[in-house]
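A single protein chain has been removed from this complex, and every other one stays in its place.
When the chains are written out, they are named A and B in that same order, and each has its own residue count from 1.
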Amino acid sequence: MNPFQPNRRDFLRSAAAAAAAGIAPMSLVKLAFADPALDFSFGYISDAHIQHISGTKFVRNWDRGLIRAVAETNMLTPKPDFVVFGGDLGQLGMKQELDHGAEMLSKLRGKLYCVMGEHDYYLDLGEYWSKLFGPHYYSFDHKGVHFVVLNSILTFDDWTFNRWPSAEQRMLEMAGLDNPNGSPFMVGDKQRAWLKADLDKIDKSTPLVVFSHSPLQKLYKGWNFWTDDADEVQALLAPFAKVNVIYGHVHQIQYNQIGNISFNAVMATAWPWPYPNTYAQAEHTMPVLTVPMNRADPFFERDATGWQFIDVQTGRVKLEYNLYNNTNRTVAWNPASGKPEDRAFQDPAKRIPPQVHY
Amino acid sequence: MKRILFGLVAAAAFVGAAAMAADATAPPLGLPPVPIPADNPQTPEKIALGKKLFEDKRFSATGQVACATCHEAKKAFTDSPLRTSEGIKQGGKALTGTRNAPTVVNAAYFVTQFWDGRSPSLEDQSLHPFVNPVEMGLKDHQPILKIARSDPAYTKAFEQVFGKKGAAITMNEVTQAIAAFERTQVSGDSPFDRYYFKADQKALTDQQKRGFDLFVNKGRCVSCHVVEQNTAVFTDNRFHNIGVGINNVQNDVPALAGEFLKAKATLAEVDVKVLGDKRTSELGRFAISRNFEGLGGFKTSTLRNVAVTSPYMHDGSIKTLRDVVVHYNNGGVTKEGDPVNDFLSSGIRPLGLTDPEIDDLVAFLEALTSPEYASLPSAARTEVK
Partner (left out) sequence: MNKKIAALAVAAAVAFVVSLGADEFTKKDQERWEKEYQSVVQKGRGLFTSGALGTNGVACAQCHPNAANTHPETYPKFQKQLGRVIALREMINWCLQQPLEGKPLALDAPDMIALEAYILHERRGVKLEPGKH
């Protein structure tokens, strides 16, 4: 499914015209699907980081990112079945930030599901969030697919309750990505128990899509691209034949395959983050599969930010990254290799300078 | 002795002539070499033929409109002060489209032509106005070919330049000649060029120097209006929504875009649609790329000679350079406080320039006028009528 979904005749005509003009057309490739009912799409907007300055002033740059993502998502035709917000709506979890963000999100047409992010949580432990958006973790079913929303940015009780003299301080400490005073993310025992019970009821052939803010993998601890109990969570997901984990937090294109589980990161609407392997002083593991997003030109405030829409086809997700100022990227399950792959750039020979020039 | 002297003088003349020929092909100060396609090399005869074709009014439905009508040499190849260009007359009134005629001067440095880049070359661009209903209004190119193949003023030139006559003369040859002529319309050597590339401290006033500093820093101009270490083409050849025109059709964008995609979309048909309907025209680059990124986006103009090529923007809606700078200072709206459109380029945002700073920046823009156009009226602060 693509914006406006031109029919094949229009595509050919426009492709010819575009080719004549030397411009690459948008990808209209779709995987063949066995069961039409499994083919549906949803929008995904994440990491808005609405940041309060003073009074009624917010950082304009991040506001514009969310506004644009909402406006473009609303233009999708046919309309997506629902939209997900992937976490970190506010920057410091303040009521004004969440309200201002919620107001912008309210312009979305259709049902909205929300995922908790650490920037939303650590001021009041998600109390105001619940008033706006409901429970912190839950599941739902849609067209034969089982969806699970996890709050994966919790941390050790001691850090959360005893370490800091004030809620504001606690939020500030967690807000710094590279802050050595931070604490690793986790799903936690209670939620894993809930997850096990929830999944016990589901047939193992049912496609599973898990929304989480943190990666549910152990990528780079220094920047909390990390979920401490990732192994335990993955073990709970492993019995299912088709699992897709979609996560935010990293503000960059990432994708990976571990056993049956495909992992896909989504872009932030606010600002991009560097890849951990660009930090010269640290060891880390980055998913080797990932073709990086283009390095940003900081003059264009939306460069290396974006939003996405996700097609679910035969229980595997195809992620269309809508990138500003850049060629859009499509990461889809390749049945031949058994992994998610970038449609255009996976082959190292096809890389372009902005992808290697980090 | 006399013979030797004569020989020396002759040799000197030869060297002098050779040097002049070299100068004639060197680009003007501040510009890179003109890109010349391999299949359309420049020759003096081709250029002269192209000029003739460019100025020929017979290539229109009424016999009154030539390329030079909207791109008039003595107006720096524009039809200033017209907002949108006027083509053939119908019922006593000139038809008009939706877009302002860009200057041909330095157009050779653009990678694509037209405000929305729908044409990949100067050669291709020249095909379209002939058959656009609001420009020359011809049904097809046949009337042009008829004249080119039969008018003795042309037949000799086509044979000399292309080795072709009769039916072998096609729009290929016609457009190649026109493009060759357009490639000679390049100009640099402005006061800015002498200041920046020749270190002539006296070429700019103090105010203009302050303006240049703003251009690079607080004004945020240089990222799109490119200046580089040794040349300055003042365009990045990309398309940006800077909030002109689209603000008026914001609520209609989803419907307009949808309609546009469903309708026919060959390049020629796009040409007619975008000039024929103002609201469709506001889609800008989107009409060509069908990408969200292009919504309301138009090609970055070169700023060379900008002071003498008013009015400004794709729809000619801004009359003076000062108004242009104010539009940018407001962060992509012409009237301060107006709502910004959702698809605004992310390089555009309020600048916080003071009034004196705006004046400095405008003064700098006047320094981009080349000597050959320096006597034309400047629209820097007041409207040119």
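Quick note on the criterion: contacts are C-beta pairs under 8 Å (C-beta built on N, C-alpha and C of every residue); 3 or more make two chains touch, one makes a residue touch a chain.
Since we're looking at a predicted model, the values are computed, not measured.
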Given A:82, A:185, A:226 or A:271, the one touching the chain that is not displayed: A:271
Option from A:75, A:177 or A:344 whose C-beta touches the chain left out: A:177
For subunit B, residues in touch with the removed chain: 216-218, 220, 222-223, 226-229, 232
Touching residues (missing chain, whole complex) on subunit A: 51-53, 59-61, 176-179, 222-223, 271-274, 276, 278-282, 295, 297-299, 301, 357-358
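By our rule, only the chains that are shown with their structure count from here on.
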CA centroid of subunit A to CA centroid of subunit B, Å: 43
Subunit B-facing residues of subunit A, complex: 3-4, 6, 10, 13-14, 16-18, 20-23, 25-26, 60-61, 64, 67-68, 71-72, 74-75, 77, 297, 299-303, 322, 324-326, 328
Residues of subunit B that touch subunit A when the two form their complex: 112, 117-120, 220, 223, 253-254, 257-258, 261-262, 264-267, 270, 288-293, 342-347, 349-350
